[in-house]
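Just one protein chain is left out here, and the rest sit where they should.
Which chain is which? They are A and B, in the order written, and residues in each are numbered from 1.
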Amino acid sequence: MLSTVSEPSLATATQLAAFRFMLRARLLDDKFAALYRAGKIHGGVFIGRGQEALSASIGVSLKKTDVFAPLIRDAAGRLAFGETILDAVRTYLGSTLGPMRGRDGNVHRGRPQQGYLPMISHLGAMISVVNGVLFARRMKGISGTVGVACLGEGATSTGAFHESLNQAAVEKLPLVLVVANNQYAYSTPTSRQFACENLADRAIGYGIGAHTVDATDLSACLETVGGAMAKARNGEGPQLVVATLLRLCGHGEHDDANYIDPALKKSPLGRDCLKFAEEFLLQNKMTDAAQLAVWRSEALREIEDAVSQAQREPLPDPFTENWSAISSEHLNETHIE
Amino acid sequence: MITYLDAICEAQAHALRDDPRVFIYGQDVGAFGGAFKATKNLAKEFPGRVLDSPISEDAMVGLAVGAAIEGMRPIVEMQFADFSTVGFNQIVNQAATLFWRTGVPCPITVRLPFGGTSGGGPFHSQSLETIYAHYPGLIVLTPATVEDAYSMLLEAVAIDDPVIFCEHKFLYRHLKAEKLPSEALPIGKARIAREGRDLTIVAYSAMVHDALEAATELAAEGWEIEVVDLRSVKPLDTDTVMASVSRTGKLLAVGESWPWGGVTAEVIARVASEGYGLLDAPPQRLNAKDTPVPYHPNLWAAHRPTVRAVAAAARKILRS
Partner (left out) sequence: MHIPIIMPQLGESIAEARIINFLVKPGDNVEADQDLIEVETDKATMTVASPCKGKIENFSAQLEESYAVGAPLGKIEATAEEAARLGMDVSASQKFTDTEQISKSGINSGKNRVQPSIRGLPVPANAAGASYLSPRLKARMDELGLHAADLAGVAGSGAAGRVTVEDFEKYIASLEKHKMSGASSMRVAVADAMRRSWTRPLATVGLPVILDAVLAHRKASHPKPGPALYALRALAIALAENSAVAGRLVGNKIIHPSSIDVGFAVEADDGVLVPVIRNADKKSLKEMTQRYNELVELARARKLPADATGGSIATVTNFGTFGLIWATPIPLPEQTLVLGMGAGRKVPSWDESKQQFLPVTEANLTLSFDHRVLDGGAAGRLLQRIAQLISEPAKL
């Protein structure tokens, strides 16, 4: 099932663009991990090491007018969908100039009105929200857009997953659900998560399209994710993409992931998608080492600049904060603090 | 005559007519017109805008939030308030946090047919206003009259925040009015449903009527009872409650939901802490019993506060 070298069937430009987002995401994640270890980040840091190929493929396949609900390991997809490095850094560091203004942090970021939905922590809960945006667009007569919701294999066990997938199927919404089966939900192996042979088989039960892909292979991801998205865009209803990979990091940076089976790390699943993509691009002469070095240094500089800028930006201030949980401020209660 | 249920149906028709962003989504709300007929004929009158959902309360609310982000004003009908707990996560974690987290408003209205009608049993009778009021980011409305059912639902749809609209199943067909109102008190203002000087009874939704009936019974004994209809439990109009207690010196808060915590506890906590010096007797509250709602009418009628229970509680305070 795992491919070795994919045919360069997709446009080289897309390959290169996706690769650059993978690289930028990897470097950005590494920076967040370093900031976390330096005590600069409150709460947690959750990185997508090993998932960049899948995530970047989603991001580059989406149009700016589409809908995207990424999950915790989607730095690459977020960047590819248009999030700036600065927005990501601002959210982690709590800058009030970021989209979440210190009210929410780390991976809980987005710009809902630009189709970029900020995840809540309850897994599976974002799928029906994507459905809602697509549903509303259809009511408004807007066509041709798709929505992607990202999940891990653990989230497929939730009731929300079932309810929303069924809902999308009933409504024939242009939803693409991408399940990154990275073998562990926090520490729980797939054997304790589900009993079916292939999660993609579940699509049959919902009456929707199914796709599987080796997520360590960027070319395969671009083809499969892009294909699923094209089908959805084409009115063929929801599509389920199940991608297999191994998480090459802990659940978060607080987790050393000592529970991961060493045999899995040595298996084809354990292949680093970034390294493999780099080799593929060089082998096929789609780029060269010098160009790679430039991209790397450009990304690093952008990241360093963003961190430097965000650290000089205003932090939330409890005394000037507008402590209103509702937008209708006249309906706030005056008798409770 | 227009029933409370008609008023809810009419308000939705009005909203659908006036605002193309409005749509209704819920189980059986389409051609069938809803389990209680609160959307009767609406699917026919507004094609494509009154839609049956699968039995998926979580996904129903999630879809509404997504649609709201996209600029729509969805109304979600829960078939029974009791089932909203399946969609609880989307209500309290998705809808209620969206504005705070992102600055993007979430104008959804979730209609909860709630409260006891005899024979409903443990899973078709619950009053859940308390748990929703507990969460920041939600507006929780509990209309007690046909007029309020109409005007407050219209206002709920117009509000830019998620609204939990608690409509009482007993009132649906038992409450009637001559006509729909042309003007109304705004949300957030309580109403003095009856004036009095001896005791303030604070109630909301169906309990307002039990309180009014108890007040009539007590009037025959020479007591003048003031009844405050909260109308909305969140925001809670503490000012009107406090002003009433300053006139009467005595307070009884009545609610149909369970006793632990809740709206009645909140009312008493606020009066006790901010209006301590107004009280000429310890404030009291009356709620349902702390058990699931029973099925049989004999048990059911004793489970929730009744007119007699309200009157008895009031007498106890009045004679203190």
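FYI, a contact is a pair of C-beta atoms (placed from the backbone, for glycine too) under 8 Å apart; a residue touches a chain by one contact, two chains touch by 3 or more.
Because the structure is predicted, anything quoted here is derived from the model rather than measured.
For the chain that is not shown, the touched chains among those present are B, taking the whole complex. In the complete assembly, the contact with the undisplayed chain comes from B:Ala313, out of B:Ala184, B:Met207 or B:Ala313.
Of the listed positions B:Ser56, B:Thr117 or B:Ser257, the one in contact with the omitted chain in the full complex is B:Thr117. Where chain B meets the missing chain, the touching residues are 5, 35-37, 40, 80, 113, 117-120, 124, 169-170, 172-174, 249, 252, 259, 276-282, 284-287, 289, 296-298, 301-302, 306-309, 312-313, 316-317, 319-320.
Simple rule for what comes next: only the chains that are shown with their structure count from here on.
With centres set at the average Cα position, the gap from chain A to chain B is 40 Å. Residues of chain A touching chain B in their complex: 99-101, 103-104, 108, 110-113, 117-118, 120-122, 125-137, 139-140, 159-160, 163-164, 166-167, 170, 324-328, 330-335. Chain B meets chain A in the complex at residues 23, 48-49, 53-54, 56-72, 74, 86, 89-90, 93-94, 96-105, 136-137, 139, 159-161, 187-188, 234-236, 238-239, 270, 274.
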